[in-house]
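Only one protein chain is missing from this complex, and each of the others stays in its spot.
Right, subunit A next:
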Amino acid sequence: MSSRLINEYLREDKLPHIWCPGCSHGITMRAIVKAIDNLNIEKNNICIVSGIGCSSRAPGYMDFNTLHTTHGRALAFATGIKMANPKLKVIVITGDGDCAAIGGNHLIHAARRNIDITTIVFNNNIYGMTGGQYSPTTPQGERGTTAPFGNIDKNFNLCNLVKAAGATYTGRSTAYHVNMITKLVEEGIKNKGFSFIETLSICPTYYGRKNKKGNVVDMMNYLKNNSINVKAAEKLSDEQLKDKIIVGELYKTQEPEYTEEYKKIIESFQKER
């Protein structure tokens, strides 16, 4: 199964990837490719855009139209691509620093427009590429090289943020819940509007080591044991949900999509003639 996915969707000559041993980004990348395979979308009709960071290296390995942009700007580049050719399925792969810190403005505005882009965040709670600095999703109290005494910044709940900004689909999964990533990405791509999928990833090299999270298996077990499905979470109090990772399809609605609305403006002039 895997080898077929590799043959068909990955650029084998670009492998092995640059990710550290134990990093779960590869698992997430495979889950995305599986979603595309399940949806049977023509490869030339997909454009994958990323910013800068560990996660943003994924598109280089994926055999689609791919664009590795500047730090934080993937969604702005993707907006230009989607506007220019709305037939393209545009997918953004980004990280927690890339999309929530330097690219935070583009994130909320892409969500606000409800432009048909599926954004997948590989959230490893740290800046990995630059060596382990705290990010907007590093939990309070945890350490990074730039938070040697513990992080005092409050961390973002990304799914709540983009929902409030206007996204029409949000979901969360983890590197442990691989099939769920695939399912959420499929639904996200199918949604005609801005879709946002947060996938928790593990970074044993920096985040794990800095915060004494044990080995790779321990970190995976943490994702497994501390996750709770959104359905089950509904029955629990905020106190019981403290420190839990709520996974599953979190929000889904329908709103007019940006490029469709713009198309109506163009068509109104064509009718005039």
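Assume contacts are C-beta pairs under 8 Å (C-beta built on N, C-alpha and C of every residue); 3 or more make two chains touch, one makes a residue touch a chain; residues count from 1.
The rule is short, and it goes like this: contacts and distances are computed from a predicted model.
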Response to the item:
Name check vs UniProt for the chain missing from the figure, options "Alcohol dehydrogenase", "Protein ImuA", "2-oxoglutarate synthase subunit alpha" or "Heme ABC transporter ATP-binding protein", returns "2-oxoglutarate synthase subunit alpha"
Worksheet item: Among A:20, A:83 or A:164, which residue is in touch with the absent chain?
Response: A:83
Discussion item. For review purposes, identify every residue of subunit A that touches the missing chain, sorted by number.
Written reply: 14, 43-45, 47, 49, 59-60, 63-70, 73, 76-81, 83-85, 87-88, 105-106, 108-109, 262, 265-266, 268-270
